[in-house]
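As you look at this complex, bear in mind that one protein chain is not there, while each of the others sits in place.
As written, the chains take the letters A and B, and residue 1 is the first residue of each chain.
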Amino acid sequence: MLLEQYLPVLALIFLALGLGVALTLVSILLGPKKITPAKKKPFESGMPSDGAQYRRYSVRFYMVALTFLIFDVEIVFFYPWAVKFRELGFYGLGVMSVFFVILTLGLVYDWKKGALEWE
Amino acid sequence: MSPGFTQTDFLSIMPEMLIFGMGLVVLLFDLFGQGRSTRNLAYLTLLTLGAAGYLDVMLLGQFLPGFGGSVIADDFSIAFELVFLVVCALTVLISIRYLEDRGLNHGEYYALLLFATGGMMVMASGRDLLMIFIGLEILSISSYILCGFLQQDRRSNESALKYFLLGAFATGFLLYGIMLIYGATGSIALQDIRAALADPATFQNPYIWMGLGMLLVGWSFKIALVPFHMWTPDVYEGAPTAVTAFLSTGPKAACFAALVRILFEALAATRAEWQQVFWVLAALTMTVGNVLALHQDNIKRMLAYSSISHAGYILVALVAGGEEALAGVIFYALAYTLMNTGAFAVLILSSAGDRERVNFSDYAGFGYLEPALGAAMFVFMLSLAGIPLTAGFAGKFQIFKAVVGQGYIWLAVIGVLNSVVSIYYYLRISVVMYMQPATGDSISTRPPGSVPLYVAIVGSLAGVLYLGIFPGGWLEMSLHSVSRIITGG
Partner (left out) sequence: MLISFYILAALAVGGALSVVLFRSPVYCALSLVATFLCLAGIYVLLNSEFVAAIQVLIYAGAIMVLFLFVIMLLNLRSDKPLRHSWTWPKLLGIGFAVAIIFQLIGIFHSPAARMGPAGKYSTEYLQQKGAVEVVGEVLFTEYVLPFEIISILLMVAVVGAVILAKRREPASTEQTP
């Protein structure tokens, strides 16, 4: 695995960045500009904006994010296993099963406690 | 290493496997046995701890490195594991009533205690930095949750948050230390690090020293050595009292177990340096802990500062570092567990069925209301202060004898002076109990009895007196279990 193989990735990053910047520039340079007082407001339609810019989120979002994070970390351990799946064979399957079953208990716990419900 | 396990692999971690497995079982029972009393889960937990203790005793005298040497079942790990099992068993006994009084019928509590105990056992038996770190993390995360278990109580939440933030900060230091030492030696196995340090080029690598410094800071945070102790009083005061008893005994013992293993098995070559650091830290910890404990009106807070100073006494043994001194670490871990948890058990029983009674003034005249409890508290306080015929004295004697034997006279003098100072605040509670008249604010009704709490108090009392009068058995075992650590075999 040599680093040169990441050149396309680098090229893609620059391309994406360049395209984003270019399109914005083009629209700024070429687009018609008619600034009216209504357009300067944060919202052009609907209700006039009112109150604080940041609103307090419910703790439930946090619960979901935390649960997601934990199971995301779990998934990370699956990648190396998937890559070495053939070499590890049944041994790997057994080892992974123990890991997976214990974490599934965590999921069962979440489920039974209603942490996955939005209420 | 080819895939597959040997019998030795499984034998070496049998007690840990049992504890973790039963932790999961307790969790499942709690989930699917809704509405039933959690008392049965507490008894199941006690049974598990007993079974794990049996397994540990069966493994005694063995030397079983498992899983490519990442864990080991030797007498050192087993001695500490037995201490952890005692800590957990006493905590379960004192928790039953405490949780019922607060209407907390949550079996997760016992599952978390089992997980924390398993984490401590992994720390004591881990023989590479990764195992020790994972054990520490399991212990820490369980402890954060246990601290915040009283969800409706602001102080409990504060305690969990403070513990979590500072614990995570300390973890950062530990990880940097592990990383630097791995970078310099190319291994995380304690034996390999020791071998790598024999090479002078590696030994002189500044990364080793940076890593060592980071490790010392991290562990000092976790053990709450002065000046890394700021979080302790708030966390211990806010946590549920039963959890405070657990936190002040178990995790500290586990951190000392891991610290002794890392310092003596892996970083023995750097001993001259960390010895000097620990000399200063030990002197500071003993003194500051004691001085701050003098002025507390809250008994939980007083015991929190007292736990800081006791960590200082144990640290003195690490400075001395001989076989005698390290045996003192193990001996003192058990002695401190018994006397400290005993004191907390009396506190919990006294305020059973009532609001939490943790101020000195609550106990005015308590000695006449409950003479037996008052007497038990007196013995625990004598032991904490280190009066002869108690476990506390035997432990301190063992440590200070070894320290003087190694020539650290001044450290021993500081330690003994601190013990003298500590008599003042330990005996203050007995003075309040017996010599101050009851006021309208103090406890006026006899607390309702609770069998598990009685068992905990009588058990710790018996242990404190037994270790104080016949220290020989446990001391012998402690001496035996550290011999291999010193030689690095």
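Just a few scattered comments:
To be clear about the criterion, a residue touches a chain if its C-beta (ideal position, glycine included) is under 8 Å from a C-beta of that chain, and two chains touch if they have at least 3 such contacts.
Computed from a predicted model, the values in this text were never measured in an experiment.
Shown as candidates are A:12, A:26 or A:73; the residue that touches the absent chain is A:73.
As for the chain not pictured, it touches chain A at residues 1-3, 6, 52, 54-59, 61-63, 65-70, 72-74, 76-77, 79-81, 83-84, 87-88, 91-92, 95, 98-100, 102-103, 105-107, 109-110, 113-115, 119.
Residues 1-3, 9, 13, 20, 23-24, 27, 66-68, 70-71, 106, 108, 111-112, 115, 118, 122, 130-131, 134-135, 137-138, 141-142, 144-145, 148-149, 151, 160, 182-187, 196, 201-202, 204-207, 210 of chain B touch the missing chain (whole complex, contact as defined above).
By definition in this document, only the chains that are shown with their structure count from here on.
Between chain A and chain B the centroid-to-centroid distance comes to 41 Å (mean Cα coordinates, whole Å). Residues 88-89, 91-92, 102, 105, 108-109, 112-113 of chain A are the ones that touch chain B when the two sit in their complex.
Touching chain A in their complex are the following residues of chain B: 3-4, 24, 27-28, 31-32.
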